[in-house]
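Only one protein chain is missing from this complex, and each of the others stays in its spot.
Going in written order, the chains are labelled A and B, and every chain counts its residues from 1.
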Amino acid sequence: MDFAFLSETTMTLLAAVPTTLALFSLSVAIGGLLALLIVWMRVGGNPVLSAFAKGYIFVFRGSPLLIQMFLVFYGLAQFKVIRDGPLWPLLREPFVCAVLSLALCTAGYSAEIFRGGIRSVSPREIEAARSIGMSGFLLVRRIIAPIAFRYALPSYSTEVVLMMKSTSLASLVTVWEVTGVAQRLISHSYRTMEVFLCAAIIYLILNFIVLQAMALLERSLSKHLRAPPVKP
Amino acid sequence: MATLEVLGFGENGWGALLLVAAGVTLAVTAAALAIGAVLGTIVAAAKLSHSRLLNFLGHLYTTIFRGVPELLIIYLIYFGGSSAVTAVGKAMGYQGFLGLPSFLAGAFAVGVISGSYQAEVFRGAYLAISKGELEAASAIGMHRGLRLRRIIMPQVLRYALPGISNVWQLSLKDSALVSVTGLAELMRTSQVAAGSTRQYFLFFVVGGCLYLILTSLSDQIFNRAERRANRSMPSAMGQV
Partner (left out) sequence: MPGVTRLSVRDIRKSFGAHEVLSGISLEAQDGDVISVLGASGSGKSTFLRCINLLEIADAGEIWVDGEQIRMIHGSGRSRPASQKQVDHIRSELGMVFQSFNLWSHMTILQNIIEGPVHVLKRPRAEAVSEAEALLEKVGIADKRHVYPAHLSGGQQQRAAIARALAMKPKVMLFDEPTSALDPELVGEVLRVMRALAEEGMTMLVVTHEMSFARNVSNRVVFMREGLVECTGTPDEMFGDGASPAFRQFIGHFAN
């Protein structure tokens, strides 16, 4: 084993971790908010908004992320309106395009996951809230959302890990995150296996941390599902 | 006018090429699903076995191939496979670079990933078979092989069908990443068409629509298959 090469490779890859993490956290945060908006449209009762949300979910879950990302990165630049528009300084940045398409995509998947959570909230608990005079946003904020989020959490954890992996696609629109750097190292050195191993370990550690954080969150939200405390 | 021409089936049109590319995408995905089924069965068996070493190896496989970006795995198999082929070529006296055929590399890479998901699907399906049915099979004197073939396999397939359907959809989308090896599947062809006509928006939208057609058509086919497979189940138990 060539430890010098391995450590050098690891250091080079680690330098790209902040980019990966920035892509990940921004797209999960923006995608999560967008998902809330879409799921609100989907279940809100307005047929036009609901149809739009359905279409959104269908398109972003049914087509590959890569083609969505290329559409944003190459496709938008084709239009003069956008090139002359106020957002162009942002939209010309590969990083912004990558975050945008990652967020748009995860919003589709997350909306569907949140909808599943909402559907598993017992109608009786909602009725009890209505009976004391709750409605609208208060009802959603205090009763529906906390229960639904708890139900949705296991699937949402899976989606978040998938997002960590999906950030690798940003390398194909010239954002140099971990996978992109790994690819460059491979094509320079032809030592595929070693570079792969280093990069793989980095991703596995990142996923492990994310999963632990989600598990912690799940634990703190499931006090009511655990066995009753033993009497002192 | 120009749009119709570039999308058409004429001399300057990309229509025919895109349709062929969609076919290549289906072929890569199907090959990947088959490779993944073999790998998935082996890994599921390892995870279900009583050997701790096999358990560990099974877990290692699923952890790595579900936790590492698909793109990285495609690089591993494409570049790694090519180096291996080149090394073999050198040993046989051929000087120079030998590339792994991109279809093979792509199908294998997506297959390895899909295998890690299928392993979980098969394991879950096996665990869903009732113990009583297995005991009943032993009780009438079925030996191990017969039990596997007559009782276990058909049931595993039925329980696994919804999961396989999910893996298929996943692989269909993963196959777009194979475009980095240069294989002229749907993603790559859309990209080439977009680049050479400078109509990026148009071709990525058309490519995306073709993917949507593929995913929704295959979804319908799987739904029909699930309904068929669940004929013997009371309706309430239809969903596993």
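The criterion applied here is as follows: a contact is a pair of C-beta atoms (placed from the backbone, for glycine too) under 8 Å apart; a residue touches a chain by one contact, two chains touch by 3 or more.
Every value quoted in this text rests on a predicted model; they were computed, and no experiment measured them.
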item: Which displayed chains the hidden chain touches across the whole complex; value: A
item: Among A:87, A:128 or A:213, the residue in touch with the chain that has been omitted; value: A:128
item: Chain A residues touching the omitted chain (full complex); value: 122, 124-125, 127-136, 138, 142-143, 146-147, 150, 221, 223-225, 228
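Basically, only the chains that are shown with their structure count from here on.
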item: Centre distance in Å when chain A and chain B are each reduced to the mean of their C-alpha atoms; value: 23
item: Residue numbers on chain A that touch chain B, as the complex places them; value: 58-59, 62-68, 70-71, 74-79, 161, 165-169, 171-172, 179, 182-183, 186-187, 190, 192-193, 196, 199-200, 203-204, 207
item: Residue ranges of chain B in contact with chain A within the complex; value: 63-64, 67-72, 75-76, 79-80, 83, 172-177, 179-180, 187, 190-191, 194, 198-201, 204-205, 207-208, 211-212, 215-216
